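First the structure, in the form of structure tokens, and then the observations on it.
Missing here is one protein chain; the remaining ones are kept as they sit in the complex.
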Amino acid sequence: MTVQQESESVNVVELRIPCKPEFVSVARLAVAGIANRLHFTVEEIEDVKLAVAEACTNCIQHSPHANEIVLTSEMAPEELRIVVRDNGGGRSGGEESAELGGGRLGIFLIRSLMDDVEYRRDEGAGLFLRMVKRVAGST
Amino acid sequence: MTVQQESESVNVVELRIPCKPEFVSVARLAVAGIANRLHFTVEEIEDVKLAVAEACTNCIQHSPHANEIVLTSEMAPEELRIVVRDNGGGRSGGEESAELGGGRLGIFLIRSLMDDVEYRRDEGAGLFLRMVKRVAGST
Amino acid sequence: MDIKVNVRPADGETRVIDLVGEIDVYTSPAVKDAITQLIDEGHYHLLINLEGVRYIDSTGLGVLIGALKRVREHAGSVSLVCANPQIKKIFDITGLVKIFGIFETEQSAIKALA
Partner (left out) sequence: MDIKVNVRPADGETRVIDLVGEIDVYTSPAVKDAITQLIDEGHYHLLINLEGVRYIDSTGLGVLIGALKRVREHAGSVSLVCANPQIKKIFDITGLVKIFGIFETEQSAIKALA
């Protein structure tokens, strides 16, 4: 599979959406298409969709100054690596009480559904969330 | 609808995919999610998906030096404006005989399915395709 | 709007809320509004039918949790009808399966309420 290996480095998809509720479904659909290109099960694809949606929701609800969410998906044969960032600072935790969720529950779901999760939300900076989903049986 | 108008300028979605066949479905799904946010009918959404897929296929088949396709979707309340570009030069028409289509037939379909189409493929440059789909009854 | 919300009376005091579509950060406010209105009108026994829901995220769960908190102040209840394994999984993972009554069918939910 030399061709596969040669071209692996360019198998990156980048999506930029406005940091608004109505665009989360766009991210969800796009990532479903990406996950569909790896050998994930239907259930694993749903996991990835939900994790990406939770990440976007986190940007929308906890980065009041963000206007853009950037999703970068790197496809390796055995895993999908997704980075979600926004370009706005979260207000130092004071606004975290949004009653519609997307905070701790969202991060909890992401950690439950994905294999590796690196989550950073530095004071005054936007979200940085890196998550990996491995194709079952590839470990 | 002051809020809608204020924020209209940021309703842009950008998608970057590798210039490879297996990623056309990612573009198709993402654009379905975008079109779903306007008041298009199911049939109109299918039209937009096909037009976007044809544009990507054109990049893949006629820009042998391209490695990336960039789709920019601008959502206005009454229309969806999509620009598809690639970063590679098409070889001066010599390789256009790819038997799997995507050439004249593809462009013909795009012109049939979309309302406004601007198509440029300058010698040695990549594709530039701008297309607009209007929400029915909004004219 | 990618969610449809329909409210109808069931046996006794119970109100059924049928949800069809996807519940996410964009659509959950509509769900919340419908539930809030019912509670404001004095309906504290809610049966939320998720059979037509193919997707729910933490904002949707947040709306359901919020509803439960409010009706409990009036000795009310929130029961859910859900057969979709992916959605059940979300309730399992979050432990919410323990705080809601979750039923496979509307019939079994109504029977349990009676």
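Remarks
A, B and C are the chain letters, set down in written order, and residue numbers restart from 1 in every chain.
Everything that follows uses one rule, which is that contacts are C-beta pairs under 8 Å (C-beta built on N, C-alpha and C of every residue); 3 or more make two chains touch, one makes a residue touch a chain.
Note that the structure is predicted; figures quoted are calculated from it, not measured.
Of the chains displayed, those contacted by the omitted chain across the entire assembly are B. Shown as candidates are B:Gly33, B:Gly89 or B:Gly106; the residue that touches the absent chain is B:Gly106. One of B:Pro21, B:Pro64, B:Pro77 or B:Gly124 touches the chain omitted from the figure, and that residue is B:Pro21. Shown as candidates are B:Leu15, B:Ala30 or B:Leu50; the residue that touches the absent chain is B:Leu50. Although one chain is not displayed, chain B still touches it through residues 21-22, 24-25, 28, 43, 46, 49-50, 53-54, 56-57, 60-61, 99-103, 105-106, 108-109, 112-113.
Throughout what follows, only the chains that are shown with their structure count from here on.
For the pair chain A and chain C, the distance between C-alpha centroids works out to 27 Å.
Taking each chain's centre as the mean of its C-alpha atoms, chain B lies 40 Å from chain C.
The residues of chain A that reach two or more other chains are 22, 25, 28, listed in rising order. Of all residues in chain C, those that touch two or more other chains are 2.
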